[in-house]
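Missing here is one protein chain; the remaining ones are kept as they sit in the complex.
Labels A, B, C and D are assigned to the chains in the order they are written; within every chain, residues are numbered from 1.
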Amino acid sequence: MDRKFSTLVAGAGISGVRAALDLAELGYRVLLIDKKASAGGILSQLDYQFPNDHCGMCRTLPMIDRNNGAQFCLRKGIFHKNITFMPGCEIETVKGTPGNLSISLKRSPLGVDPEKCTGCLSCESVCPVTVKEDFNGNLSQRKAIYLPVPHNIPNKRVIDFESCTKCGECVSECPTNAIDITKDVGIETIDGIGSVILATGTELYNPDGVDLYNTSKIKDVVTATAFERIMSSSGPYKGKIQRPSDGKEIKKVAFIQCVGSRNLMIGADYCSSVCCMFALKEAALLAEKTKSSDSAIFCMDLRTFSRDGERYKERVKEKGVRFIRSRIHSVEKDDSGNPSISYVDADGKQKSESFDLVVLSTGKSQNLTHPSFIENEGVFGISETPDFKEISDSMINSSFASSKAIQIAKEYDYETKKSSTQINDDDPKLHIILCSCGNLFKENVDLTKITEDISRIYGIGITTIDQACSLEGWSELKSIIDEKGVNRLIIGACNPQIFSTKLSDNSLLTEIITLAEHISDTESVDEATKSILSEIASSIGRLKKYTPQKVRSMNISKRALVLGGGISGLSSAKTLSDSGVPVTIVEKSDKLGGNLPFISDETVIKSIKNLIEKVSSDSNIDILFNSELSSHKGVPGKFESVISKENTELIVQTGSIIVATGGGKASFDDENERVKTTFDLSIELMEKKVDAKNIVMMQCKDSRVEPFNYCSRICCGKALDNAIKIKEQNPDAKITMFYRDIMAYGDIEKKYTEARRRGVIFKRFEKEKYPEVISNDNGFTIKAFDFILNEDIEIKADLLVYSTGVAPQVDNLEKTLKLKTTVDGFIKEVDFKFRPVDTGKEGIFICGLRRNPANASEAEKEGVSAAQRALRLLNSEILISSGQVAHVRHSICSRCNACVTACPYTARFVSVEDRKVYVDDISCQGCGTCASVCPNNATIIEGFEEKGILDSIEAALG
Amino acid sequence: MATRSGLERWFPEFFDKYNAYTVFDLMKSYIEDGRIKLDKEMFTQRIAYHDPCNYGRKSEEKFGYGYYEEPRWILDQFAPNWVDLFPSKANGYCCGGGGGTMLTPFKEVRSHYGKKKIEQIKRVEPELIVVPCHSCHGQIQSSLSEAEMDIPVKYLWEVVADALIV
Amino acid sequence: MENSKDKTVKDLAPLRDIKSSPELCMSCGTCSAGCPITGQDGFDPRKIVGMVIEGRDQELVESNLPWLCTMCAKCEHACPMGINITGIVRTIRGLVDRDKVPGMIHKGVELCLETGNNIGLPSEDFDFIIEDVGEEVAEEEGYEEFAAPIDKENANILHTLHNKLVNTQNEDLVHWWKIFHAADESFTIPSENWEGVNWGLFSGDDESMKTVVGRIVEHMEKLKVKNLMYPE
Amino acid sequence: MTTYIDQTESYKGEAIKKLAVELLKNNTVDSLFIPFQNSYSGIPMPSLISDPEKTDGIEPIAPVAPFNSAKQAASVIKYATGKKTAFFLRPCEIRALVELVKLNQCTLEDAVIISYDCYGRVENKKYLELLSSNDQVNKDFYTDESLQNETTTTCKSCDAFTPLNADIAISFMGTDQSVFEGTSEKGSDVLSSLNSAIGGSLDLKSGGSIDQSIVEGIKEKRSKEKETLFSKTSETIKDVDSFQKMIGSCLNCYNCRTACPVCYCKECVFLTDIFLHDPDILHQRSIKKGVLKLPVDTTMFHMTRISHISHSCVGCGQCTSVCPSDIQVADMFRTVSEKTQEKLEYKAGQNIEQPIPFLAYKEEN
Partner (left out) sequence: MSEHKPKIVALVCNWCTYTAADLAGTSRRDYPSEIRLVRLMCTGMIDSKYILKAFLEGADGVFIGGCHPGDCHYIDGNLKAVKRIEAIGIMLEQFGFEKERLKLEWIGASEGPEFQENMQEFAKKIGDMGKVQTADRMIL
């Protein structure tokens, strides 16, 4: 039986890619499939992400053993030696048991053999079928044979058989016979799979056909995704921000929130969680790009519940974007054809305003469920239902799922394949192979001159192959390598990406030249020849001077240090221990469980207690109570931490550290027993009835205002729970909740609906005007302004409940471990979106409340996710460094330490013993910032030696 | 609307014994069955069709079916140049005379409503407005005169009757 | 009024299919944004719902607000919570003392109950008008055979009339008659209780509304008609 | 701040020497870093003196500087040893030392820096020549304007001649007295503790009277000089042909870089494999260009050096002094550096707190 793949990951969006990489980085082979013809999911359409309004997706790529994956922009495709990607595939059925699943896949033909396609475009030029390009939100057109993601690498065409007429024009036009339009959908069965991760994501709500939005009648009403395409330079208007109807520059946009979400009428009793931030980001980008400031976001609540969301919102506001609290009824047109919107403004007046463009913030499509095979043992969904998540949440959830898949892969002993190919370091022996690509290069380039010149100046041989991409061509190429005993190779071909993957297992050092880039319709043969010559020369320069380093390995301390025995710490420790990594937990108090006393949900309590139980009885886990980290040194894989425990000091050697010291309720004091916090009330409600008749709940107490200008994310949900519970106990209790924005993201929306259904009254207040509370003998009077009734109101209460938010632990770890923090004191991850639990210091990870406000299950998942990241280091006994890292030539190093300051990964350190600068091979990512600040080349980057680069510049200008 | 909902509410057995038809059902079946023939030359002008709330949106909500396509189909049979107002059908604007407001003294609010309709009408520049509702007929006529616009308003059955070939 | 006084609009207003009570309102403003008269004379559908939730019925009953609304349901069409706003308005209207119902609506209902039509037209006048207009039709080419059928038994279709056609715009009576005639349709018009419109719908008066609908059932039975053409 | 005025000596060199010796004698410092006339070399060489009995040869202000001694000073304080040393440096040497601190080449923890208004230096050869005819040249230099006219082009056009970042500054322009001013807390402390060590016999004052207009006058003259020089140089280097002519006789001896006090590399990159070419590279270049001048990379060397340290150039002029081909390296360096430093809003040796421009990174928000 073939047991090639430990895991099948269905869905190649960012979640699927994360999960696949998690496994691949540990050496497991993964089969990644996607229903679509390309990988990347929705993010392939999005160029920009909150909070920096740029991308950074490539930061998802492996940092250890990174040479196994492609080193280029992840939005262009995912390549990793341990990941096999199959596009056009869907799971039909899953049978069998974990460790031996049999999966039948429905494979839709792509029509084009990717091995043969050279991306020459001739098929597209003859294809008679033109359809709307969904990639660009239907704002542009494409052929039936097309490139599914315009920026994909390699740029292989596929056929959209839904619109293809099978006329066969492309088949006869294709110069490499790559096209086959005869194939049908096939079923393929793959056995011996350990587990399945379902990361198929969700679909977007389609507003077309809804008479309120009129997308068909008003061209300038588009979805948020389409607007993202409009702003993208690879989009329908090549980055020119213009509107679809008449090409006018877009300056003023209306964003309509909750399109397809929070709507009982269409069965969407949920919040899609991401649309508010998405709209904010788009509004900010537009303001930035077009120097405009009159856009408006029409919303009910502006759900900026992620840690830095509140401040981000304020920054967007400063750019002049308006937030208008009015859900929109429908979009119409004004007399000049602009889309116009009626809304009710703050003082209850109706206004009608015209915009250049209306953007519909479409959420997830309603009524989606997972396929039935999710029930099969060994199938793990990334979320409970097909759901939308903020990227960082997706990443965390993915790793949560992949950790389960890893358990199975381990249990059933799947083969792991980790490699760091040792590049041949004999004296350079170069050869050049040029593909003439049929007649393309014969006609457009003077190959004879190239051969002669190279031989005359450099004394290097050139072989020309007719079609290197064909099977024959490939074997010819291989025989030339063997024959000539070559260890450095330059390949010039039309589309050399094919070779980069084929040659990647070889110890050959290869430079690849895209010959097609040098040919242009407007330039002569001479020009192209000259151009290619100089590029070859340039490559020669680099290859000759490339000095491969010996692959280095390091024994690691196979133990993890988990700081904090709260929920996230426990789940981290458990995950690590389950993977065979011994753990030391350092807990400040004398018990485990962290915020357990403040959790009121019975199921959550049970699961945490269960976790405590398991961790306590795990012989692989040492727990140090009443202790704290006092100092720390070392490199990833070999950290040495000093733990102080009741006046004694212990030294612990670990390969990795997980910071899970958590946080807790923000401090709040009120003597009055009729004043409670939401947290306290929730605990009280577990035991007894609340006898109050008039209850007022006040959200965002000292929260989302300076100095605590962040949303604590969990208070709204808890307050809603409390309200529902009180109403259950006493339906006649009058509950009024004062809120700024109900942060009922995802399915918490259902609680909000339920609370209203039960008669809880909600009153919104503005940041600047916190409702006034007057205490009196009978209780309280709360004075506020009612925005709906447009009048001052006074509400009497005999119980006042404040939602006071959460705050991170004060533990000084940011100093001890030299980590960065947010202004609010949360420990900052290195990339909010794509590496949410990495601190930026390799080997040290962060999870739970110490990083950001989170509920128990979110914290638990973060814990697992952090453990998962740590496993990359701790999974094996030795760590092998990737090539292309920096080295210090101590003999000429003047120790100015400029490199130490410059290193973005703190991979460089000055030894206390000998004052020399050392590089930690594992942390170093080979970016070369150190080398560029080193004046005398005492620092070198493998593969990017200065000499080679200087020679190649010289050659290029020859 | 009132009759149908009243029957459904208080006399559900009515429907066991009898059938009930809307004006559209009848006209459509007469045309489809060839019981009436219509002159295709008579209404070649630009006609704007207005959806009454009761036959459309409210019927849809109340009875699960809105009469949007039938009147349009009927117009298609003999008036090639009819146009839709925008927005129309389920999201159309009320003429301003619904809900018995024609019978109340709040004329100002009613005429505010009417203005919205007139704006819509102006945008399509019709020569004739066709409605299938008595209230809408009256209200649109009065809004037009208030706006000093001289466009005739006719009932749908009126134009059908006028186009009859007998 | 039959409505029990201790129940509020909130309890009385009928719900739409998805059982969405007014409390579900999240004061999102969709209704207000879409309503053409928001802001006119203090009208705002969201406000009405808000007041209903808080049980401020009396204020609403005493105000003009329920009577400004045309109950066109554009608000409801987009309401994400599916709240029956027109149902709320009608329920409020029903709670208004009948003598305080503005304008003609309630008077029409009373007249209808009393005389069989909303304008209190005596039956001899009605007969005259019908006959007279019928004759006019018959004078037109192609309709020579036409006669307006009153109280004809066993007809195929029962045809009720809008009071305004009988009263002020009787030239409009002829259109349907012509169509029926051209289609060779057998129809009949009741001589008593011929009113086709039912203002109880507007005034929120269920009892009267039921009575008027009942008359149609009676016609069908008495005249042995098979089919009803809905009056509006 | 503590100020001490020595009114007994007319030759200020003597006053400085006296202070130096007292510092050592009273253990206020552990050693002196000061020009010292040993019995072999004609030129006083910077020396590290720890024995108060062997201080006779101290020549603190001889109008010569065999080299900019910052690098040598740095080697003494590469890291903290607890040995307190008083460094007697020219202003340009302090500037270089400050740069070296920023480049992590030394620490000032154990250093007390003492400096003085600088009248400039004459070239080594010239000094020996003058000395051979006048053994009082060190003293006479300060009174004889014709001797002062013998100073280098760089010194004549140096307008940064007053001590900056010294702990004790000795003014002697615009005053007849030798005014020792504690210009830092450290400097003041040194003066006070010396005073208490010798029983309060130092004439401590709250400040001497200095005629600032004289200082300003010198400054103005030198600035003018500098301006003329820079504008001439900048014309020369702006044109590739005249620039090539300027460095045409460069031997690639790298003396300039060795003499440079801020060229801190242990080994210059031009001596590493990057610029040590294989013969095939030389042939390739020759084939491509037809003629290849050897040694190669001369222009590359000078420009690279400028790119590496022009922001730290303190304008001491040593590069020109050591050039065997009489290339006015310093003119070029100083001209370019001034503009570079101005544009980068950085002044070499000025503010010890301000990091070197592109070696400091702001945290992104």
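Definition applied: a residue touches a chain if its C-beta (ideal position, glycine included) is under 8 Å from a C-beta of that chain, and two chains touch if they have at least 3 such contacts.
Owing to the predicted nature of the structure, the values given are computational and were not obtained by experimental measurement.
Just so you know, the chain we are not showing touches A, D across the whole complex. Although one chain is not drawn, the whole complex shows that of A:C73, A:I774 or A:V823 it is A:C73 that touches it. Listed residues A:N68, A:T176, A:N487 or A:S538: the one in touch with the omitted chain is A:S538.
Contact with the chain not shown here comes from a single listed residue; of D:T107, D:T162 or D:T304, that residue is D:T304. Take chain A: the residues that touch the chain left off the picture are 47, 52-56, 58-59, 61, 71-73, 75-76, 119-121, 150-151, 153, 155, 232-234, 238-239, 495, 514, 516-523, 527-528, 531, 534-535, 538, 830-831, 840, 884, 902, 904-905, 925-929, 931-933, 941, 944, 946, 949-950, 952-954, 956-958. Within the complete assembly, residues 234, 237-241, 243-244, 247-248, 250, 269, 289, 291, 293, 298-300, 303-304, 306-308, 310-311, 335-336, 339-340, 343-344, 357-358, 361, 364 of chain D touch the chain that is not shown.
FYI, only the chains that are shown with their structure count from here on.
As a whole-number value, the distance joining the C-alpha centres of chain B and chain D reads 98 Å.
Averaging C-alpha coordinates per chain places the centre of chain C 103 Å away from that of chain D.
Of all residues in chain B, those that touch two or more other chains are 90-91.
In chain A, the residues that reach two or more other chains under the touch definition are 212, 330. Contacts from chain B toward chain A in the complex involve residues 86-87, 89-91, 123. Chain A meets chain D in the complex at residues 52, 456-459, 891-898, 901-902, 915, 933, 935-938, 946-947, 950-951, 954, 958. Of all residues in chain C, those touching chain B in their complex are 16, 36-37, 40-41, 43, 64, 67-74, 76-78, 86, 89, 102-105, 108, 141-143, 157, 162, 164-165, 172, 174-176, 178-179, 181-185, 196-203, 209-210, 212-214, 216-217, 220, 225-232.
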